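Quick one: structure below, then a few questions.
The complex is shown incomplete by one protein chain, all other protein chains being positioned as in the whole.
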Amino acid sequence: MTDDIQVTARFERGATIIDLAGDVTTFAEEAINQAYHDASSDGAHNIIFNFREDDYINSAGIAILIGIVTEARKRDQRLLKTGLSEHFQKIFRMVGLTQYADLYPTLEEALASIEETA
Amino acid sequence: MTDDIQVTARFERGATIIDLAGDVTTFAEEAINQAYHDASSDGAHNIIFNFREDDYINSAGIAILIGIVTEARKRDQRLLKTGLSEHFQKIFRMVGLTQYADLYPTLEEALASIEETA
Amino acid sequence: MIPPNTTRVVELKIPSELGYERVAREAAATVARRLGFTPERIDELQTAVDEACTNAIRHGSKSDARMKVVVLLSADEKKLDILVKDPGAGDLPPTEVVAPDIQAQVEGRSPTGGLGLWLIRQMVDEAYFMEDDESGGNQFRMIIYRTTDESRSAFDNESPSTDDEGGSE
Partner (left out) sequence: MIPPNTTRVVELKIPSELGYERVAREAAATVARRLGFTPERIDELQTAVDEACTNAIRHGSKSDARMKVVVLLSADEKKLDILVKDPGAGDLPPTEVVAPDIQAQVEGRSPTGGLGLWLIRQMVDEAYFMEDDESGGNQFRMIIYRTTDESRSAFDNESPSTDDEGGSE
């Protein structure tokens, strides 16, 4: 099942964008943490987790993201999440993740918000 | 499962386009035959069955299409098929349906071919 | 021919190995779609079934792929009733479900995780471990009721006529 997730990172308009395509579950833990740590080592300040509309995320995946929120707070980084389906936007709100990582429907809106506050 | 298929028809650039979205199986028989007969009554000469990339088609669905090929031959209509995934393009070729209904990857290509021969 | 309102049951047995919960989640979605549930409720159902099976694999079978998790999806005109059974190889499941304290997790005051059962509760109409299973395993039950809107289709005898004689299909 390791093939079920693809994690890639790129830098654009002042933000590190981590693209997630597939199932965000325990199997994704290593790849996501790796991408986050690489970004941090590079001194990233704004980090966007860019999901795909048809990604699936379970509670183990949410736990991975909570772990990253915890570290991002220590490093004073700004976390953003984009591209989530309505269902997972709702779950992120229910769980309270949105308090620590701003949700934007699209990547474009997230990038615009970063440019505004720059 | 009747909700699993949506069949709609429209007229454009000299062709009747029958859009098929969903599962093309026994459950689709009535809707597809109805759309074809309506088009025929309206005097359609070029009829395009426009599938979606993620439609699923089983042997019962293929049998429906063979039935329509049979009628179209009698009426001297031209049948075209567009939008099929690679997998179903291959199956249509294996079965021999492509002898009786031209396959075009996209709707645009089918419409262009109709305009050329007009 | 078939008595009206016959319950339709789909039964699924998966190896107790993470990854196979996906088979259960998709089977549940397909059955729910067939019953006419809205896309939103199907999403919720998928999350509930996925979490329940993940728990049955991780906690109920200690991720031993030689064990099995059984999922029963029973549909009638009123509801979709889902039973997830595991061999009960782990500790007893909890009797209470507490809302996760995300703030405490983020501030490092409590370990991350513990979201699954709470999340399931938010997704379905009913969710609970059944007591007294003779088999010694755990049985987790989830129900979603069909709204009046969803109660058409699938039970209204709208299947196409199907005989076994071949001919025109």
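The chains carry the letters A, B and C, assigned in the order they are written, with residues numbered from 1 in each.
The rule we apply is simple: contacts are C-beta pairs under 8 Å (C-beta built on N, C-alpha and C of every residue); 3 or more make two chains touch, one makes a residue touch a chain.
Small disclaimer: the values here were computed from a predicted structure and weren't measured.
Visitor: Out of B:Gln6, B:Gln34 or B:Thr70, which residue would touch the omitted chain in the full complex?
Guide: B:Thr70
Visitor: Which is it among C:Asp64, C:Asp101 or C:Glu126 that touches the chain not included here?
Guide: That would be C:Asp64, which touches the missing chain.
Visitor: Residues on chain B that touch the omitted chain in the whole complex?
Guide: 1, 4, 23, 25-27, 56, 58-60, 62-63, 66-67, 69-70, 73, 85-87, 91, 94-97, 99-100
Visitor: Which parts of chain C face the unshown chain closely enough to count as touching?
Guide: 1-2, 6, 8-15, 17-20, 22-23, 26-27, 30-31, 34, 58-59, 62-66, 90-91, 111-114, 159-160, 162-164, 166-169
One rule holds for everything that comes next: only the chains that are shown with their structure count from here on.
Visitor: Measuring between Cα centroids, what's the chain most distant from chain C?
Guide: Result for max centroid distance from chain C is chain B.
Visitor: Distance between chain A and chain B based on Cα centroids, please, to the nearest Å.
Guide: Inter-chain centre distance comes to 42 Å.
Visitor: What is the distance, in whole Å, between the centres of chain A and chain C, each centre taken as the mean of its C-alpha atoms?
Guide: Centre-to-centre distance between chain A and chain C: 28 Å.
Visitor: Out of chain B, which residues touch more than one other chain, so two or more?
Guide: none
Visitor: So which stretches of chain C touch two or more other chains?
Guide: none
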